[in-house]
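Omission of a single protein chain aside, the complex is shown with its protein chains in their original locations.
After this line comes subunit A, so read on.
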Amino acid sequence: MTASSTKRESFDVRILRQAAPGEPSRWETFRIPYEPNLNVISVLQKIAAMARNAEGKETTPVAWDCNCLEEVCGACTMVINGRVRQSCSALVDRLLEEHEGEIELQPMTKFPVVRDLVVDRSRMFRALEKVKAWVPVDDYYDRGAGPRESQESQEERYPLSECMTCGCCVDACPQYSKVEVERRPNESIEEHQARQAEAEKSEFLGAAPISQAMLFNRHATGAMLADDRLNALSGPGGIQVCGNAQNCVAVCPKEIPLTTSIARAGRQTTVHAIKKIFDR
């Protein structure tokens, strides 16, 4: 441990809190006794155990989400010290080096807040549906061996397949804007979700779904749906919205070559659009 951290007794955590969707948000600070090798999830566990803020006042426990605790599920994604990332792999000692004495936690900025640090990322999954990010085999018939896959294609696809739909890429994207439809009184969850889906229908897909479309277009069986994917990618909210800021590739925790996928999608949609003109 570094010399400065051995001297440290405590540090502050400033959290942007929100009781429920549509409610106003407010900052609350918590003081945590320092110990080495904490991560943000363990800090949040300590806060839940204290249920007291830095002024010593009692408060409701902070809500957060997590699952795998090893940066493969994406559930714990939040904005930490201004940058979106996974809280399970965000180490307190590193964060205090970034910003002395205080850590700042906020929910992701592009998704509706459910409570405190918990957000609803279902727009990511709806976007995957739009680009049909799957291999179209959904029956149990024995169709014999599939097409052969080259080693090269497999090596290109593997990194893309690591995407965990965490949403970091879209949260950092200057072209991706938040869409939030408030739930009406007496509205069912399904009705509300349908209205939310309608509202984001022509909004930007974001880097992850574009990359997933490229993953499945590269797959010999997946390519059966290539045209559908390219129609989605050149439709409303498609590839054209990208402004090439390349933040997505800089923040992706899986280091997925998103801008390569984006350029590939650009190439495939170019060819697809020209073909469509002549196929009329």
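One rule holds for everything that comes next: a contact is a pair of C-beta atoms (placed from the backbone, for glycine too) under 8 Å apart; a residue touches a chain by one contact, two chains touch by 3 or more; residues count from 1.
In the analysis below, contacts and distances are computed from a predicted model.
Novice: Assuming one chain is omitted from the figure, identify its UniProt name from "N-methylhydantoinase B", "1,2-phenylacetyl-CoA epoxidase subunit A", "Succinate dehydrogenase cytochrome b558 subunit" or "ABC transporter permease".
Specialist: According to UniProt, the chain not displayed is called "Succinate dehydrogenase cytochrome b558 subunit".
Novice: Of the residues A:P107, A:G167, A:G222 or A:G238, which one touches the chain left out of the display?
Specialist: Looking across A:P107, A:G167, A:G222 or A:G238, the contact with the absent chain belongs to A:G238.
Novice: Among the options A:M50, A:L91, A:V135 or A:A263, which residue touches the chain absent from this view?
Specialist: In the complete complex, the chain left out is touched by residue A:A263.
Novice: One chain isn't shown here. Among A:V72, A:V135 or A:A250, which residue touches it?
Specialist: Touching the chain that is not displayed is residue A:A250.
Novice: For subunit A, enumerate the residues touching the unshown chain of the complex.
Specialist: That gives, for subunit A, the contact residues 79, 82-83, 172, 174-177, 194, 198, 201-202, 234-247, 250-251, 257, 259-260, 262-270, 273.
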